[in-house]
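Showing just some of the chains, left in place.
Labels for the chains are A and B, by order of writing; each one numbers its residues from 1.
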Amino acid sequence: MSIRVAIVGPTGYTGMHLIELLLHHPGAQLTYLASHRDELPNIAEEFPQLLGRVPDPVAMCRPIDVEAIASEADLVFLALPHRAAMRYVPQFLDEGMRVIDLSADYRLTDQAVYESTYGHSHTDPGHLGEAVYGLPELFRDELPQATLVANPGCYPTACAISLAPLLASGLVLDDPIVINAASGVSGAGRSPAPNLHFVEQSSAFGPYGQIGSHRHQPEIEQTLSTVVDRDIRTLFVPHLLPIERGILETIYLEPSDSTVTEEDLFAALEEAYDTEPFVRVRNDLPNVKYVAGTNFCDVSVRLIDSQHQRRVVVFSALDNMIKGASGQAIQNMNILYELDETTGLP
Amino acid sequence: MSIRVAIVGPTGYTGMHLIELLLHHPGAQLTYLASHRDELPNIAEEFPQLLGRVPDPVAMCRPIDVEAIASEADLVFLALPHRAAMRYVPQFLDEGMRVIDLSADYRLTDQAVYESTYGHSHTDPGHLGEAVYGLPELFRDELPQATLVANPGCYPTACAISLAPLLASGLVLDDPIVINAASGVSGAGRSPAPNLHFVEQSSAFGPYGQIGSHRHQPEIEQTLSTVVDRDIRTLFVPHLLPIERGILETIYLEPSDSTVTEEDLFAALEEAYDTEPFVRVRNDLPNVKYVAGTNFCDVSVRLIDSQHQRRVVVFSALDNMIKGASGQAIQNMNILYELDETTGLP
């Protein structure tokens, strides 16, 4: 038996990667591509690499007709921008479908935080409490019975996985937590914009956005606070890398006391992730290249211990399109449908 | 005494490179930046690399007021799209200014060819015959007295320089001439477009456009035909490279008879360019990297001489933004104003 899957919003990069992954998934079958565009594209013309790979009746995008989708699919992935997603989520839930939402609309449990972060009201606050935050390594137990999964952001996934065990262990202080992050350009989405022109990003590197108020910062803080059950605050500074995909976070912390060793820090990470299929605790240094195209999150840690200072530096790397978006969505699907969690994932 | 220079259309890549070059030019002074935009930009906000480099009153773009420009500048560079350029050329000429037009509007001397190539009528056919094609290596004699210079296209510059001496020498046949060309993305202009998104061009390479009917093909044929005074036809196939700048053309020809040697071919090139400051005849193989950021056009040639075939392969490389556009425009300016031709050029 195969899960019948629809994607709403298949013409962005997360949509495209969902398609790529589903084409290799032995337990799921893509049945419906729904687009909000006026001119409905054939997905293989939109993404020429898909030519001949998506069966013809499916390759032709159709309108977002909730009822029709519900009749042809069991599960829907929403790969829409935030704000658009929450228009559709209640409708799909009403039809009895399970929903994995890759937008930010259901990630923040506090409506007020959502509204101040994204600058508009939340039109479906009723489902905020129902959504399960789909980060299996931290919240796996809540997932099997979920009907609505809020698929985590790329940056939050990288730092939640690396920091949660260290904060939980008490080996590092809750403050300061400085997250220096860098992402490939696919993280900025597919809509053309002057700053995303090839010539502008080629050989470029720099910080971007409002420093200290990136939209992922509240999501990071909510996740970490939930895991350790106390209020966690961070400073998050993102940079744009001249590469297609990949995130690296270099995180600066302080050890909780003078007895903490590097071995203690590694032990906390290894204990947390020993049996996790998609987290690799590395002794060497992570690199976006080592995780590109895979669902891995690679983490490592160093204790700087000189006569002048004792600090902890954590490294976390993942592919923003896979573990940071579409791969994690498939991982969540596998859990929802009780498949082996690694099924179909690179 | 310094030439007072205006740029109309400074917010594209050719405009920006003109500014960069003029900032280092000892004999010219940028006095006016004229933009067609409704919101007139400060050029240092448009191109953050220019911060602090363009004197403040000039950095603020002003409207395209022909009279005002004429009162502040001796020479105007038009860095506008084709079709827009020919609206302004007659006005600037009427004001007694000299004009170097970087668009395609005055490159083709035959109005009918222009109109069928660019798909719209020419609104200033009267000046077509007056324009001098600004390729100094081939048409230097006509330049000093020119009031209107049609600055050549990037692709045509590369193949005209490499092919003209070979065709003129009679060492190669006029047919076939197959030009396999590849250009960096800056050649596609600065306007955002889906296919120019960093993610789309990163690690990409392929042909583009209507194969066999690129707009530069008639320009190439006109130039070569003029130089050798007989009708020359080519096949031109362009590709897009995942780099910011640079053009390489690999051109396939046949030797005119069985006595032609590789030495003969080199001799024809060397004789033509021995004293040219911006053409390098290389024994090794050209590469876009060797000419990036410079006004050089590097050329080389090989005779393939096996028992099965005798063919000639010509290589020509230049920086599409410099020798293929703004650098050549400065070179033309230097000639117009009787400066040393290399003044201010990298």
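Observations on the model:
Going forward, a contact is a pair of C-beta atoms (placed from the backbone, for glycine too) under 8 Å apart; a residue touches a chain by one contact, two chains touch by 3 or more.
What you see is a predicted model; the values in this text were computed from it and never measured.
In this structure file the full complex is assembled from 4 copies of one chain, 2 of which are shown.
Going forward, only the chains that are shown with their structure count from here on.
Note on subunit A versus subunit B: their Cα superposition corresponds to a rotation of 180 degrees, in steps of 5.
Put simply, the C-alpha centre of subunit A and that of subunit B have 46 angstrom between them.
Across the complex, subunit B meets subunit A through its residues 13, 185-186, 190, 192-194, 196-203, 242-244.
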